[in-house]
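Heads up, the thing below is written out as structure tokens.
And now, chain A:
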Amino acid sequence: MSEQRAEILRRVQQALGRQKAPSVDIAAADLETRLTDNLPRPEWNTDSLSRFCERLEAAAGSHARVSSINEVPRAVGDYLENLETDGHKTGLSPHPRLTELDWPEDLGIDREFANARTWGTAIAVGYMGIAETGSVVMPSGPTRPTTLNFLPDRHIVVLAIEDIVDYMESVWDRLLAEGEMPRTVNVITGPSRTADVEQTLQLGAHGPRSLHVILVG
Partner candidate 1 sequence: MADEQAPRPQVGLFVTCLVDFFRPGIGFASVELLEQAGCQVTVPEAQSCCGQPAYNSGDLADTAGLARQVIENFAAFDYVVAPSGSCAGQIKKYPDLFETGSAWRRRAEDLAGRTYEILSFLDEVMQIEPPRSDFSGRVTYHDSCSGLRQLGIKDQPRRLLSGSPALELNELSESETCCGFGGTFCVKYPDISTRMVNDKTDDILATGAETVLGGDLGCLMNIAGRLKRRGAPVKVRHAVEVLAGHTSEPAIGDEEEAG
Partner candidate 2 sequence: MAVAEADFRARARKALSDEDLQSALAKAKGGFVDKRANAILDLPEFEALRERGRQIKDHTLAHLDTYLEQFEGNVTRQGGQVHYALDAESARETILGICRDAAAKQVIKAKTMAGEEVGLNEALEAEFETVESDLGEYIIQLAKEPPSHIIAPAVHKTRAQITELFDHHHHQKSGGPLRETPDLVDEARGVLREKFLGADIGISGANFLVAETGTITLVTNEGNADLSTSLPRVHIAIAGVEKLVPSMREVSSMLRLLARSATGQQITAYTTFITGARRPEDLDGPEELHVVLIDNGRTRMLGDEFREMLRCIRCGACMNHCPVYSAIGGHAYGWVYPGPMGAVLTPMFRGLDSSQDLPNACTLNGRCQSVCPVKIRLPYLIRRLRDQSFEQQITGPFARWAIRTWGWLARRPALYQQLTGLMRPALRLFGRGSARRVPLAGAWTAGRDFPLPSGKGTFQQQWREKRGEKRT
């Protein structure tokens, strides 16, 4: 095992004509001289929120807007009202911003993460949104378990408008400023989909069949 490691590194260095790897700083300096453009990225002439909503819709996601976090339970109720939930429960991600809210009885909210595999709908808190692509950013951790992003049929993400940034790069800037990369960061753009049957787009392949973002602010 470690022999293969040594051999691969030896071959890499032989191919590159050296015996010692340059430092990360030397490498970074080389990269800087190579990248002379102004970081080509999509641009848009609307505000960030409009771009976010437009891209989210283009990815078959939906959204609603409330002015304060306290209105989220009502917005969830409105969203679920006309949907066929087949008696499956709606569960809360263990995030204090959600668990501290006043949830009406008739929504039958389940707060027990251990039951997550039976939930039809999961409600989670988005860490950030990306306007460029209409994506929600979900880093893993005790308040944001990864599997909740994928197991339920319906995924509801509560996102503060102030947390919407223009580009993905800003997500890494903030995450790395706060500490290490979490185990997983899911950047989610619309519901699950596949085109593997005759290149026909079909939603709800393995992950959620719908993604609904409740924008707060």
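Going forward, a residue touches a chain if its C-beta (ideal position, glycine included) is under 8 Å from a C-beta of that chain, and two chains touch if they have at least 3 such contacts; residues count from 1.
How were these candidates chosen? In short, all candidates are chains of the complex that A comes from, given by their letters.
Fair warning: this is a prediction, and the values are worked out from it, not measured in the lab.
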Selected neighbour of chain A [touch, this complex] from 1 or 2: 2
Residue ranges of chain A touching candidate 2 (in the complex, touch as defined): 1, 4-5, 7-9, 11-16, 18, 21-24, 26-28, 30-31, 34-35, 37, 39-42, 55, 59, 94, 113, 117, 132-133, 135, 140-142, 145-147, 149-151, 167-169, 172, 176, 180-200, 202, 204-208
